[in-house]
Each structure stands twice: as structure tokens, then as C-alpha cells.
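A single protein chain has been omitted from the complex, and every remaining protein chain is retained in its original position.
Up next is chain A:
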Amino acid sequence: MIEVDGAGRSFTVGRGRARRTVHAVRELSFTVAAGEFVGYLGPNGAGKSTTIKMLTGILAPTSGRLRVAGLDPTRRRTALARRIGVVFGQRTTLWWDLPLKDSFELVRLLYKVDRNDFRRRLDELTELLDLAAFMRTPVRQLSLGQRMRGDVTAALLHDPAVLVLDEPTIGLDVVSKAAMREFLGRLNAERGTTVLLTTHDLGDIEKLCRRVMLIHHGRLGFDGTLEDLRATTPGEDSLEDVVTRLYTASPADR
């Protein structure tokens, strides 16, 4: 479902003599099969968001190639948009001044979703994510937890094969977090939606992901099951300690 083959992205920063090239991501390769639930970990600035942006067609890679749902994200951006759902925890993709209901209607028209399918999915999501109480509220007046549920709904109304989540539980309280995790777990198990999840919350990883990828200094540092990840540091019980050790290891160690 996702194929990444030697993908890299560099940025030129600074001017004149101070000009230099920063490699945000280099020689990244991995594949994700249909139906997988993959956690994508890495310290701040490791290249997680750059990877997500390349996969969703926001950024063009400077080297290598990517395919998501069978399409090249940069060349077929709008076609890809119909097949994937994207949620950014840090910022909304909804229309700030529109009531939630109107935002969803706009999504329906933009994604050309059949009216009956739309009705059915929206009813289902409204119930699962408990949206009814703030359906007519403009997005800017929603609480973070409500907004996040709205964003997830908007990303799923066109029934995408792949869901890409960039820190979807950031800033949520324990109750909202648990509800979001349960929802995502069910979505993957019952509908078979492929999910790629980046997060700093290891609880998300432990509850949801069978497979974990870890990126560090723009390269893939680990790719395997949750058990394999624990096994990298024998004797450590908590996932947090294991991940801390991997994050702080210098690139030469691996």
C-alpha cells in the first residue's frame, strides 16, 4: 500500500557563504502492506513530518521514489487525495469559519462522495465519535478534542484505503485519548484501513501498533514488531527507556 524506495529530501538553508544543504531525510526505504497498523517514531527534527509530507504529496522528494495506493504522490497529488485520509494533530484541515456540518458537506462535494454513502458514513462516525452536540458549531469555537474528532471524521468520509495520522492524540486528555485509540483500533480491525501513525505518545504505540519504525537523523534506525523493539535493549521493562536509548544513540552506533 505504501512503497518508499531510497527517498530523500534535502533543503538549502542560509545565504551566501553560510549556504549549506540539510538532509531532512536520506535513503529511506520501507513498505507497508494493506491492513497494517504502523507506528512511526522519532525524536523532534528526525524527519517524521518530512516523510509524511512526501507521502501525502505536499513535498516533492529530492531523490528516490515513493508510491502510495499505487500512485506517485507528487505527480498524482489530487488523485491520491481521493484515496488517502490525512490528519495533522498540530493544525486543522477543516475550514476555520465554517460550522462542522458545512465543512463535511464541502468535503463531500470536493471528494465527489456519493450522497447515500456520505449519509451512512457520517451517521456512523457521528455516533462513534460523538459529534452530534457540536455539529453546528464553527470549527474555531471547538475544543481541541472536538476539533480532532471533526478532523478524523473529515479524513474518513471518502472511505480512504490509507489513513496517515501526524500526532493525532497531541494535547488530548486521557478520556479523549482512550476514545480516539479505541476508534482507530476498530477502524483498522473492522474496515481493514491501513494506518500510518506518528506520535510522541508511547501509549498510542503500545495500544495500537503491531509494527514500529523509528527514524533518527533522517534514516530508518529500526523497523520491526513491538516485541523486537523491546528486545533491542534487554533488561529494560518500559518502552520509554528503550526508545530513549535509541533516540540518544549516535548515528555511528548503528
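Everything below uses one rule, namely that a residue touches a chain if its C-beta (ideal position, glycine included) is under 8 Å from a C-beta of that chain, and two chains touch if they have at least 3 such contacts; residues count from 1.
Note that in this section contacts and distances are computed from a predicted model.
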Inset, instruction - Look at the options "RNA polymerase sigma-70 factor (ECF subfamily)", "Amino acid/amide ABC transporter membrane protein 1 (HAAT family)", "SoxAX cytochrome complex subunit A" or "ABC-2 type transport system permease protein" and return the one that UniProt uses as the protein name of the missing chain. - result: "ABC-2 type transport system permease protein"
Legend entry - Of A:V25, A:V86, A:L131 or A:L229, the one touching the omitted chain in the full complex: A:V86
Inset, instruction - Check each of A:L106, A:A179 or A:L202 against the chain that is not shown and name the one that touches it. - result: A:L106
Inset, instruction - Give the residue, chosen from A:L98, A:A161 or A:L226, that touches the chain omitted from the document. - result: A:L98
Inset, instruction - Would you write out the residues of chain A that touch the absent chain, in ascending order? - result: 11, 49, 53, 56-60, 74, 77-79, 81-82, 86, 88, 90-93, 95, 97-98, 102, 106, 109-111
